[in-house]
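First the structure, in the form of structure tokens, and then the observations on it.
Right, chain A next:
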Amino acid sequence: MLRILGLVAAAVLWAAQGFAADPIKIGAVVSVSGPASFLGEPEKNTLEMVKEEINAKGGLLGRPVELVLYDDESDVNKAVLAAEKLLKKDGVCAVVGATTSGSTLAIMNKFPAAKVPLVSMSAAEKIVTPVNPFVFKVAPSDRHAAGRILKHVKAQGYKNIAILSVSDGFGQAGREVLKELVPAQGFTLVADEVFGPKDTDMTAQLTKIADAKPDAIICWGTNPGPAVVARNRAQLGMKTPLYMSHGVASKKFIELAGESAEGLMLPAGHLIVASQLPDSQPQKALLMAYTAGYQERFKSPVSTFGGHGWDSLKLLAKAIETAKSDKPEDIRDALEKVAAFPGIGGVFTFTPTDHNGLDENAFEMVVIQGGDWKILQ
Partner candidate 1 sequence: MAVSARSLQLAVFAGLLAAAPLALPNDYYINILILCCFNALIVMGLNLLMGYAGQVSLGHAAFFGLAAYTTAFVTATAGLPVWAGVPAGIAVSALVAWLIAVPTLKLQGNYLAMATLGFGIIVSIVFNEAVNITGGPSGFVGIPRLKLLGYAFTSDTAYYYLAAGVLWLATLVSRRIIDSRTGRALRAIHVSEQAAQAMGVDIARHKRFVFVLSAVYAGVAGTLYAHHLTFVAPSSFGFNFSVQLITMVVLGGMASLWGAVAGAFFLTSLPEFLRVFEEMDILIYGAMLVACMMFMPSGLVGGLGKLAAWLKRKLTANPTPGQKPGQKPGLKADSRG
Partner candidate 2 sequence: MAELLPELLAVRGVSVRFGGVQALTEVDLTARAGDITSVIGPNGAGKTTLLGVINGAVTPLGGSVRLDGADLSGRPIFERAAAGVVRTFQNLEIFSNMTVLENVMTGGHLHAGYTLLDSLLRTPRFRREEKRLAALCREKLDFVGLAHKAHLPAADLPYGEQRLLEIARAIAVEPKLLLLDEPAAGMNNKETQQLGAIIRRIRGELSIGVVLVEHDMELVMDVSDRITVLNFGRILAEGTPREIQDNPEVVAAYLGED
């Protein structure tokens, strides 16, 4: 017994010595607290889980990974300070973040100057169009989600569309894309309403929408607003089909909306319907493993957002391994060459002109039935 303990101790010591040499420092700016914490918390959890997983397997290039994570408290100023700190004080070789589009937009211009790659976990298209050579993002674009919804809408033969979006960065981005795509694809936009992130009653907006007699409503927001929208729609007895955005693709939404969630449709990443995927799907094994690992460790359901954390850190790890270097510029070059990399959010293929690497196939249209997701064919 003692001997085994001794062996373990020696092994740990050896590992520690080996690791103590020279860690690879990766920074992260995450909204662990504040209004965006529902995104940031699973991201942070996942980042730490992935880091430990990598280190348990011997690290990268034989060196341990050190994650320097700062909370931006969902505040743009704090995000800028955190990015400054990572670049100037901690001297990291790459940065994951930020959680929100606003924070990412605020910090991303610092990265070309510092020649350090940034992998964002937020959705806005402005992050990667036009392409900023040092900025990548793993969250799928709103355009892809919206495209997926409109494809379904078109298949049903609907003509008149109403949109209802939350007045924050997420809702604004979706609203802009929808206002562009809806007319462009031959639909008529009959109503364009907005609600506040903290609003608790949307019957006024829905009543106004009902007056415009749309064939379908698209609601773009993150919890809890859309849950209130779903409840209010049921309360008003509206039968108009309601599409949600990928922003509510979590069990929490079904819990909050209760019975009124039944029949709602939304584009969702593969994660939440992993068990329903065919085994041939390239992501399936990965998704199942991540779900099991996360739920066991954090005792809470997985979310797409946590998946962004997985994707960004794993992509960086992959780039470091292929580059065989932790020089920031080498990592950047290697990132741009990543192809057909199965992640949580989709299968990534970066190119010099595409720093998001995903398309509409990152999403499945799902419907809520019996309190669970069902893939729509």
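On the choice of candidates, all candidates are chains of the complex that A comes from, given by their letters.
Note that a residue touches a chain if its C-beta (ideal position, glycine included) is under 8 Å from a C-beta of that chain, and two chains touch if they have at least 3 such contacts; residues count from 1.
In this text the structure is predicted, and so the values were computed from the model without any measurement.
Colleague: Given the candidates 1 or 2, tell me which one touches chain A in this complex.
Modeller: 1
Colleague: Which residues, counting only chain A, touch candidate 1 once they are in their complex?
Modeller: Going by the criterion above, the answer is residues 32-33, 70-71, 73-78, 80-81, 84-85, 88-89, 101-102, 105-106, 109, 124, 126, 167-169, 171-173, 176, 194.
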